[in-house]
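Every protein chain but one is kept in place in this view of the complex.
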Amino acid sequence: MNNFDYQRAGSFDEAIRQITAKNDTKVVAGGTNILDLLKYFLTSADRLIDINHTGNHHDIRETESGGLHLGALATNAETAYHPLVESRYPLLAQSILAGASAQIRNMATNGGNLLQRTRCYYFYDASSPCNKREPGSGCSAIPGYNRIMAILGTSEHCIAVYPSDMSVGLAALGAVVNVRGPQGDRSIPFSEFHRLPGETPHLDNNLQHGELITGIDLPQKGFAENYSYLKLRDRNSYAFALISVATGLELDGDIIKDARIALGGVAHKPWRIPEAEQFLTGKPAVRESFAACADIVLQGAVPYKYNSFKIEMAKRAIIRNGMMALDPSSQLPGAQPSV
Amino acid sequence: MAAPELRSINLNINKEQHVLQVLPWVSLLDALRDHLQLTGTKKGCDHGQCGACTILCDGKRIVSCLTLAVMKDGASITTIEGIADGEQLHPLQKAFIEHDAFQCGYCTPGQICSAIGMIQEGKAKTRAEVKELMSGNLCRCGANIGIIDAIMEVMEGGSNE
């Protein structure tokens, strides 16, 4: 960690002015990711703007359109345990609670969660070439030990995986990210918030310089009856996903009326294929339907030397999570596989 | 850039008011350990990956390594040194001793602070839920069974899975 100046911003507008006024000014909210990165010297700052004391953006409230607004500064724990989230968007609550640890969820904010950086080993090793950390230096993960890396949407420049669980839930629910910048406010559909690596793996998302997340809006539909978040990882808790799946189903008897499926652990962003969801519409809610849907989701998947298992694991996880969504009461703590 | 300056911050720690002069880059954990000699809060990884530095900040359990001391100016903090009531141990501390819920003792302060935070949160009812919500605290000696037994004993109304 380099030494930096520290200031508390009184408002988001003030914070935005400060970010744009001076180079290498960064923002801290929960701190759980940026302090980690600063201590590893993976990022640096001349100035750190603390936005925790801006007075608003902590709230969770219903929106005029019948959805729910999650303030950017509400913590992950406040969000997951909020009565309206628990009752109307339990899929989101589950996905949040599958991530990190209780202590970190007490600190980490919703805005920060969306901005957390990859856990790629090579990104974290400052002496390895990494296009995300140092554009143009090369990707060490492609020829390296890539068991945890991506299988979808990769590029020859980067195969890193985006690590957030909450974002997988938000992607499935079709959330909208509200941002404010020097040019004012705008909204970004969740599917367009994070980026694929392409030629620019150093960019994780489409926030512009000086823009801050102010909140996240959830649409009215929360799939509160039939939902499940499944996380497959190398230990039962407190580990990043190898594969995770968020599934929301709307059923009419045994028939699927509407479905949402998003995958984590497979790409540079939460992976959602609308065609696969449309395929499920009108199909019976049985294994075979989810299996056929899984094939569509995984179309185009490209494995690397150590992660070819992820394709089959993702398919099976989609199938299982579909079945788990039919019986949410069976779900276990830590998003472990059940029924 | 201008050299960052020392900041004067106020921390209420274990019901005592402290005024501290720190640079912005000092983590809350290092402020406690190096500046206040409150070494009961442990550093096991410094990156939020082990839970040894868990403390209660404004009533909530957090890892003190991933926050800056300056960010907590004005906060109320309880560390392991403030858990007992004088010589009277907290029920969890007693239960940890009875259940031999530690060996080397290095993760213990974090485990106890975390368990107190967890009980206050009120989200864990079963043993399986306690295990999940305590999983942010690693123990390398393998005292896990004693730790969970001790917590279950203290949690009234907690049922075993």
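Chains here go by letter, A and B, matching the order in which they are written, and residues are numbered from 1 within each.
Rule of thumb we're sticking to: a residue touches a chain if its C-beta (ideal position, glycine included) is under 8 Å from a C-beta of that chain, and two chains touch if they have at least 3 such contacts.
We take it that contacts and distances are computed from a predicted model.
Remark: of the listed names "Nickel-dependent hydrogenase large subunit", "Cu+-exporting ATPase", "Dihydroxyacetone kinase subunit L" or "Xanthine dehydrogenase molybdenum binding subunit apoprotein", the one matching the undisplayed chain in UniProt is "Xanthine dehydrogenase molybdenum binding subunit apoprotein". Of A:190, A:238 or A:304, it is A:238 that touches the chain left out of the display. One chain is missing from the display, and on chain A it is touched by residues 1-3, 39, 41, 119, 121-122, 124-125, 127-128, 140, 143-145, 148, 232, 234-240, 242, 309-310, 312-313, 316-317, 319-320, 333-334, 336-337, 339. Although one chain is hidden here, its contacts on chain B can still be listed: residues 23, 25-26, 30, 33-34, 37-47, 49-50, 52, 79-81, 83-84, 89, 93, 96-98, 100, 102-109, 112, 128, 130-132, 134-148.
Everything that follows uses one rule, which is that only the chains that are shown with their structure count from here on.
Chain geometry summary: the mean Cα position of chain A and that of chain B are 28 Å apart. Chain contact summary for the complex, chain A toward chain B: residues 1-6, 28, 30-32, 35-36, 39-40, 46-48, 50, 52, 77, 81, 100-104, 106-107, 236-238, 332-334. Chain B meets chain A in the complex at residues 1-4, 7, 23-25, 27, 46-48, 51, 54, 60-63, 65-68, 70-71, 114, 117-118, 121, 123, 128-129, 131-138.
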